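Note that one protein chain of the assembly has been removed; the remaining protein chains are unaltered in position.
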Amino acid sequence: MQPYVAVLALAGLVGAVVAAVYAVSSVLAPPGTVDAGPFLSGARPREHALSRYHARWYAVTMVFLAFDMEMVFMFPWALVVASMGAKAVVEMFLFLALLLVGVLYAWREGAFRWA
Amino acid sequence: MRESPVWAVVALPFALALLVYAAAALDAVLAGGGFRDPLYEGVRLLVQQRRRTLAPDRLLTRIGVVALPLAAVLGAVVVPLGGRAVADLTVGVVWFNAMEVVVWGAVWLAGWGANSAYGLVGGYRFVAQGLAYELPHMFALITAALGAGSLRVDEIAHAQGGLWFAVWMPVAFAVYLLSAVAMAFWGPLGHPAGNDLAGGAAVELTGPDRLVFLAGRYLLLVVAAAMAVPLFLGGDGGPLLPGWLWTLLKTGAVLAVLVWSRQWLPALRMDRFMTAAWTVLIPATLLQMLVVGIVVLD
Partner (left out) sequence: MGVREVLARYAAARPRPFVVAAADGTRARLAVEAELRRRGWRAAASPAETGLVVVCGEPGAELAEAVEVVWRDVPGPRARVDLPGGTSPEDVARALDGAVERLADLDAQRSDAQARAAAGFWTPESADEHEGMGHGHAEMGDEHGGMGNGQAGMGHGHGGHDMGGHAHHMGAPAGLAMAERADDRDGLRLDVLHVPLGPVLNAWPAGLRVDLSLQGDVVQAADVTVVERGGGGSFWGGRPVARRLDSVGRLAEVAGWPAAARRAAELRDAVLDGRSPGLDAFARWIGRSWALRWMTRGVGTVTPELAGRYGLPEGDVAARLDGWLAQIDGRAVPRDEPSGAALAVLPELLDGVELGEARLIVASLDPDLSGGADA
C-alpha cells in the first residue's frame, strides 16, 4: 500500500468512528436540545464571551516566529551534518547564537513575564 | 519509500485503542475509581442529551473537537507501534511535528466556539502553552534526528543499536516527555482545561463532543508516548521478546509515567512557565544538540 493511501485510509477510519459515535448518540440520547447558557457560576452572561482578547504574550509570539522560521533550515540540516562536517555545526550554532541574543534581549525587556 | 503492509493499517487502531483505554483506566484507578470507569463514562456521554450554549459557533467547535483525535491518529502513522509504521515517511519526524501542531488550533477552536468566557480563556491558555513548549519540543525531536542523521523514524530507532538516545541525550529525552504532557494538555500542563476554570477549553462540551474530545486527548498522550520509543528508547530493540512486544511494553511504561505525572505535580501556569521555557529549556536543548552534533562529527 502506498503511504498516502494508508494515511487516507486511517483518516477515513477516524472519520467513520467519529461519525458512528455521533450517530449512536443521536439514536440513544433523550430527544431535543437543551439550550443552556455558558457556565458562569450560576449567573447568566451580560454580554457575548467572544471578545477582543488581551493576549499579553503577544511579544512572545514574535520571538517564537523568528525561531519557527529557523526550524525550516534545521530539519534538512540535521541530515547533512555528518557529511558536511564541522562547518555545518559551526554555521548553525552561530545562527542559533544570534537568535539567542535576541531571546536574551527579549527576556531583559520582560517579554516572557507578565501578570 | 517502502510500501506499508495492509495489516499495519489494521493493527495501529487496535494498538491505539488498547493503550487509550489503559491510560484512561490507569488515571481512574489513581484517582480512586475503578478500571471500568472509562467504559461507564463513555456510555454516559453517549446517551446524554444534546446541549448548546447561546449563539455558539458549532461548526468551529466541532472542527476543533474532531481535529484532536484525527491529528493524533495521523501523527501515529509514522510510529512503528504495531511492529511497523503504517507509513514510514522519509520525513517522519517533520510529519509527526506537523500533526501535533494541529492541536493548537483544535483546542483553541473548541474553547472559543462555545461562546463561554471560561472556555475562551482556556483556549487562549493553550496557545500560550504552545508558545512555551513547542520550540523545546522541536529541538528535542531534531536532536534525535541529528543523532541518527535521518528524519525517518525507523532509521532513528535502529541507529540506537548500541546505546539508547535516552541515555546519552537525557536533556532532550526529558524535554520530550515534558512536551508530550504539554501537547496533550495533561496533568501538570493541563491548565488550558484546568479545574480553576471549571474545565477550561472543555467547559461546555457534552455528550459525543466531550467523548471525542477526551478520547482525542488520551490519543495524543498515547501517540506522544509511543513516539518516545523509536526516538529515544531504542525502538523495538530488546532481548528475548519479539520486537513488537518490546515496542508495546516500552510505550506502556512511558505512558504510565505520563499519566502518573498528574498525581505528582500541580498545574504549571504559563505566566510563570514561559520564562523557564525560554531561558532554561531552550538553551538546555540547544546545548544538548551541540553536544550531539559534535559527537556525530567524530
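The chains carry the letters A and B, assigned in the order they are written, with residues numbered from 1 in each.
In the analysis below, a residue touches a chain if its C-beta (ideal position, glycine included) is under 8 Å from a C-beta of that chain, and two chains touch if they have at least 3 such contacts.
Owing to the predicted nature of the structure, the values given are computational and were not obtained by experimental measurement.
Visitor: Per the definition of touch given earlier, which of A:Ala55, A:Met69 or A:Val90 contacts the omitted chain?
Guide: Checking the options A:Ala55, A:Met69 or A:Val90, the one contacting the hidden chain is A:Ala55.
Visitor: Residues on chain A that touch the omitted chain in the whole complex?
Guide: 28, 30-37, 39-56, 115
Visitor: Can you list, in ascending order, the chain B residues touching the missing chain?
Guide: 28, 30-34, 37, 39-41, 43-44, 46-52, 54-60, 115, 117-118, 121, 124-125, 188, 190-191, 194-199, 203-207, 210, 262-269, 271-272
By definition in this document, only the chains that are shown with their structure count from here on.
Visitor: Once bound in the complex, which stretches of chain B touch chain A?
Guide: Residue list for chain B touching chain A: 1, 3-6, 8-9, 12-13, 45-55, 66, 69-70, 73-74, 77, 86-89, 91, 93-94, 112, 114-120, 124, 127-128, 131-132, 134-135, 138, 142, 145-146, 149-151, 198, 203-204, 207-208, 211-212, 270-271, 274-275, 277-279, 282-283, 286, 290, 293-294, 296-297.
Visitor: Which residues of chain A touch chain B in the complex?
Guide: Chain A reaches chain B through residues 1-4, 6-7, 9-11, 13-15, 18, 21-22, 24-26, 28-40, 45, 48-51, 53, 55, 57, 60-61, 63-64, 67-68, 71, 74-75, 78-79, 81-82, 85-86, 89, 92-93, 96, 100, 103, 106-107, 112-115.
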